[in-house]
Every structure is written in structure tokens, then in C-alpha cells.
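Left out: one protein chain. Kept in place: all the others.
Letters A and B name the chains as they come in the text, with residue numbers starting at 1 for each one.
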Amino acid sequence: MTPDPHPGSGPLFGRRLPAVTAAAVVAALAAAMMSPPDYVQGELVRLMYVHVPAAWAAYLSYAVTLAASVGWLRRRRPGLDRLAAASAEVGVFFTGLAIALGSIWGRPTWGVWWAWDARLVTTALLFFVYLGYLALRRAIPDPVLRARRSAVFGVVAFAQVPLVHFSVLWWRTLHQPPTVLRPSDPAIDHTMLIALLLGVLAFTLLHALFVRTRCRIAAARDALDADDETRYRPVAGAAVSAPEVGSHV
Amino acid sequence: MSRPTTTPTPLARCLALAAKDLRVERRSGEALLVIAPFGAVALLLAPLAVGVDTPLLAELGPALYWLVVLLFGVLVTLRGSAVDGPHQRAMLALTGVGPRILLAGRTLGNVALLLGFELLLAPVAVLLYNPDLTGWPWLLPVLVLVAGGLAVLGSIADALAAGLDGRTSLGPLLTAPIAVPLLLGATGVLNAARYDRPPWPWLLLVVTVDLVAALLAAWCATHMEDVA
Partner (left out) sequence: MPHTAPSRDQPGVVATTRPADEPCARLDGIAVTVGRTPILRNLDLVLNAGEVIGVLGGNGSGKSTLLRLLATLVRPSRGRGAVLGHELGGPGTIAVRPRIALVGHLPALYPQLTLAENLHLVARLTGREERSADRALALVGLAGAAHRRAESCSQGMARRAELARVVLAEPSLLLLDEIHSGLDRDAVELVDEVVTGVRGRGGACVLVSHEPDRLTGVADRLVRIVDGRARPEPQAVDAR
């Protein structure tokens, strides 16, 4: 496969990935609808099939941002900066979605919109950390400076996340203990597990689709700027011309 | 005029830079005469919003104190009087001081100022809230360690937001969410001491945060230099 010489000129969404994603989303929705209601939570448990995958996609996004940030600092490839930024944007979206869905799920289950649980607090903090990351990017007009500073913050922020999570975990916990990622048999009905895994797959594909599309938009913009630069641009000093001396008298 | 007589050690250079920052602060008074009173105002206003419930305020006092230290302490690290303009940055760079030492010098000055900031606000919090001071000796290491951690994180945010229009609003957003372990550690130590539980784990948490932040600062300083 040869690389696209004009990264911005390809189809924005592509064909295969949207088709596969759509199929996965339909399958995940069908599985979520067909899975049995929970003994305690009843129909409300179906929120789990979107809440948990959204949280998974959020964490995946931040991991991708971290990897791309480290990659940019080593290789200085603009594509890695675009990937870091795109994944952070998508991550903020999925984090917001996970928090909103969790809140909707928590209201009838726990009786409150918001609970001071470790995982919830860490996720909310992550949301703000990456809002800060995006704000930092917006504040820097120079592309190289932006890539460098945001890559550094991408690494610093993510390195602090385990400490944040650990401290909040110590501080308080009332979230249910892990039910799926247990070394022995998961404490979840197998039909529900399949629906959940399909949800995770669908959200992972959605993440890939969103990130790829966002990267392509950014690449197209960069290509436009590069085109602009290859055309002869006047140097900064060319903007200054001789004053019209005597015309004001 | 004169050849250098000795090679300044990195510590000597850090101390020179920190002394410069403290001297500038002594003349401008931004951290201790503007931000600290602002923090004291926050401590005074909180009971007005909560209500004058003395036992409740005594309970909330230490938490509110640390919250103010965290949020307003970030402002101390981002104080405008410490901003080096492009010409000053060029001058410092041409003395041969590397980015790590520049960041370490700024951090050292921040530690001193944050300690002063904490010590100024502590009696205000005690006066206004009358908290239970059981286990107060634990406060001493916590004050130093929180000042250290916040100083490092603030210096990193200051470097990241340097020269940007919204640095004073961007800096706190970058720092506050990742400084949460300092808040939890500080309040955790005092709570543990009050209820006769070992405060060591919380203290260890704050030490870990300080160390990780220092390592991150050392790593990122070399990447942060905006010049060749």
C-alpha cells in the first residue's frame, strides 16, 4: 500500500471502517436489548452496556494520547501530534458521555445523581485534565510549540493519573468491585457479558472511526497550510512599506 | 573584565535564581501581600456561605484551609511578578544555565513562598474555624511536603503556559486536577492523627507525589526549552 500523497484529499470517513463500526453498533444494540434484565436493577442494567464501554473508550483515548505524545517527543512527526490531539478530543467526549450515563444510571440505583466514589471522581478529574490539555492546545498558535508543550503535558498529566486514582481510592470507595476483570470466572451472567463485550467492541470501533476522521481533518488543514507555504509567502518585513511622507500636510 | 573564578554548582545556580525570585517578591509583594490576603478572604467568606454553625465550621476548617492552599497556592506559582520576559529569558539562557536549573530555581523560590503563604493562612484558619488541633505536629512535615509538591507542579504549569495570553487562567486548570493527591494527603494526615490512626500512609502518598512530580519536572524541562 502506498501512502496517500495528499493526506487531506482522501475520503473523510472512509468506507470499510464506518461499515464495520455500524455493524458492531447494531450487534451491540441488539445484544443489549436481548440480554436479560438484572435481578436487582431490572431494565436499568441496560445502561451498563453503554456506560462501561464509554468509560473504556475514554481510557483508551487517553492511553493513545499518551503514546502519541511520547512518540512525538521522540520522532517529531506531525501525524503523532494530530493523533494525540484527536484522541484527547474524542476522549473528552467519551468521558463526558460516561459521566452523563453514569449519572443517569446512578440516580435510580443509588438515589443520587452524583456519588463520591473513587472511580467516578477519578473519571471527572480526567475529564478536567484533558479539558486543560485541549485549552492548552487552543492557546498556542505556533504548531511546533503547541505540539511540544501539549506532548509534555500529555505525559505529565497521564503520569499523575495513577496517583490521583490511588489517592481517591484510599479516600473513599463505594463503587461495586470489579465484576468482569476478575482472574476467575466473571461474576456476571454470560449473556450479559457477551452484550457488554459487544458494546466495548462497538465503542472501540467508534473511537477508531472518530479519531481517524479527526486526524484526517487535521491533516487536511495542515496540508492546506503547507500548500499555502509552498506558494511564495512574503516575509514578515514585506508587510511594511515606505510611509507617505507629506500627504498629511 | 574577569574570567569565571569557580564553576557554579547547579545548587548554587538554583539558589541564585530562587534568591532573585524572592527579592522580586519582597519588592512586589504579590504572593504574600495580595494572594495571601485574597486566600484569607476566601476563608472568611466560606462560613458566610455555609452558615455560622460553629461545630460544623470546626469540622470543615482544616479541609477549607487546604483547599484554599491548593487553589490559591497555584496562583502563587503563577504570579505575574515572576514572569520572565523574552529579553530576560534570553539573558538567563546566555549565562549558560540549562532549562532544568531554571525550572529548579523557580521551584525552589516557589517552595519558600508557598511555605510563607501556608504559614500566613494557618493562624487565620485557626482563628476563624477553631478546629480540633489534635496531632498538630504532623502539620509541620505536611506543610513542607505540600509546598514542595505544589511548587513543582506549579512550575511545570508555569513553564507550559509561559508567554500565553491566558496563562493565569490556564495554569490553575492544568495544575489543580493533578494536585488532588496533595489535598487528599494533607487532609488525610490530620484526620488520621485526630482519630488515632497512623498518618504514615497519607504522608507517604504526599512524598510519592512530590517525588514523581520532581522526576516529571526534570524530564520535561529539557523538552520545554523553546529555543535550540
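The definition used in the following text is that a contact is a pair of C-beta atoms (placed from the backbone, for glycine too) under 8 Å apart; a residue touches a chain by one contact, two chains touch by 3 or more.
All values reported here derive from a predicted model rather than from experimental measurement.
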Among B:Leu57, B:Leu78, B:Val97 or B:Val111, residue touching the chain not depicted: B:Val97
Contacting the left-out chain in the complete assembly, out of B:Val24, B:Ala112 or B:Val126: B:Val24
Residues belonging to subunit A that touch the chain removed from view: 141-143, 225, 228-229, 233-240
For subunit B, residues in touch with the removed chain: 1-8, 12-13, 16-17, 20, 23-24, 27-28, 81, 85, 87-88, 90-98, 227-228
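We adopt the following convention: only the chains that are shown with their structure count from here on.
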Rounded Å distance, subunit A centre to subunit B centre (Cα mean): 31
Residues of subunit B that touch subunit A when the two form their complex: 156, 160-161, 164-166, 170, 173-174, 176-178, 180-181, 184-185, 188, 201-202, 205, 208-209, 212-213, 216, 219-220, 223-224, 226
Subunit A - residues contacting subunit B, complex: 73, 125-126, 128-129, 131-132, 135-136, 139-140, 145, 148-149, 151-153, 155-157, 159-160, 163-164, 166-168, 170-171
